[in-house]
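A protein chain is absent from this complex, but the other protein chains hold their places.
For chain A:
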Amino acid sequence: MPSLPARYSRSIDWITVGIYLLMVFVGWLNVYAASYSPDAPSNAFSLSFSELMQFNWFKQILWIGTAVVLIVVLVVIDYKAYDTFAFGLYGGMIVLLLVTMVIARPIAGSRSWLELGPVRLQPAEFAKFTTALAVSRFMASTNLRHQHWRDHLVLAGLTLLPPLLIIASNETGQALVFGAFLLAYFREGMSPLILIVLAAAGAILILALLVPKLWLVGAFTVMLGLVFLFNSRVLRHHLPLALSVWGVVIGMVFGVDFFFNNVLQPHQRKRIEVLINPSADPLGVGWNVTQSKIAIGSGGLVGKGFLEGTQTKFDFVPEQSTDFIFCTVGEEWGWVGSLVVIILFMTLLARVLYVAERQKSVFGRTYGYCVASIIFFHFAVNIGMTIGLAPVVGIPLPFFSYGGSSLWSFTTLLFILLAIDAYRKQDLVR
């Protein structure tokens, strides 16, 4: 048996590691640009440690350094531990979420941050990988196609418990991420109908807000009627189903207002209103979206250049080194730079999917798909939010946004997969 380092160097997926390092580096460059102040002393070496700690770019260096240590630990741990302790980690995380809710000081309205001396951590970030491990473990022990309805319930419970706790601590954005698991379940055999119905429901909700309701109902009725005219056999056989779908859609269209006004909280309602009409709240939530679009839109084809972004440098964009880090990319590197970042994400996701597909175990594969889905969800919602295609949901851009919790959580998520992947041959042998 070769020595430990030699074993890793042979079996670790270096391509993923390369993409990861590239993204973290590009991310850091943009955090530097976003937290760069032209008034500050130009020579960073003349500053004391405590002075440096005022800058996000410096703290991000510390986060990246610790992330590297974390990677080594994650890979050295026996891969079987992730499988074995999946439920244990999950249970521990549930306890941690509960504890956090009780002891955390409210920060910006949410009780989700644990303070350990100078370090602030958000357990919700880490609930993603523990949940991913748990559901993968569960998935490996059952079969979604032929499973008992009780298994369905258990899986739903496993998936929904963490987000419910996170919602209770007022971090709705982080809770929505757990919706991404549906993609992994789909790969493992979940009925596509669930995805279709959810997508259709989302589309109907948005249309109901955009288009007069009677038009929508009329258009849908006409569509059903046309199906009946041209393919009468389908409708004759499925008439009760067609009628009930029609009824549900009508109900949803007219139920939107109720959902909108009575279920959503005012700030959530506002975020959706702003998505449809950014001038609805120009100085409140709309400000973020408007300024974010201005920053990105003013970047042009090739951007204003590194450290030359005026909108970000002069604080027009809020949360510019965390949730709105993509504004710095868009403004300073333009469309070309934005596209490079998008391609980086697509490459990483494609590689993760590839790694997932080559797993021989259901556990490994499901976990791989969970990783891809979670990263994708963050990517889609975060960038979508900065360019006005998604509501403002406070979730970071993986590997780019400043912050220890988010960097550690995504690093853990990704490198557990690489650790599992590194041993896949042994798995086969076993």
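Going forward, contacts are C-beta pairs under 8 Å (C-beta built on N, C-alpha and C of every residue); 3 or more make two chains touch, one makes a residue touch a chain; residues count from 1.
Everything that follows uses one rule, which is that contacts and distances are computed from a predicted model.
J.: When you check the chain that is not on display against UniProt, which of "Penicillin-binding protein 2", "Acyl carrier protein", "Isoquinoline 1-oxidoreductase" or "Nickel import system permease protein NikB" does it turn out to be?
T.: "Penicillin-binding protein 2"
J.: Which of A:Glu171, A:Glu188, A:Asp323 or A:Asp421 sits in contact with the chain that's absent?
T.: A:Glu188
J.: Looking beyond the chains shown, say which of A:Phe345, A:Phe363 or A:Phe410 touches the absent one.
T.: Only one listed residue reaches the unshown chain, and that is A:Phe345.
J.: Looking at the full complex, which residue from A:Ile12, A:Ile294 or A:Leu307 touches the chain that isn't shown here?
T.: Only one of A:Ile12, A:Ile294 or A:Leu307 touches the chain omitted from view, namely A:Ile294.
J.: Residues of chain A in contact with the chain that isn't shown?
T.: Listed in rising order, the touching residues are 38, 145, 183, 186-189, 192, 291, 293-301, 310-311, 313-316, 330, 334-335, 338-339, 342-343, 345-346, 349-350, 353, 357, 369, 372-373, 376, 379-380, 383-384, 387, 389.
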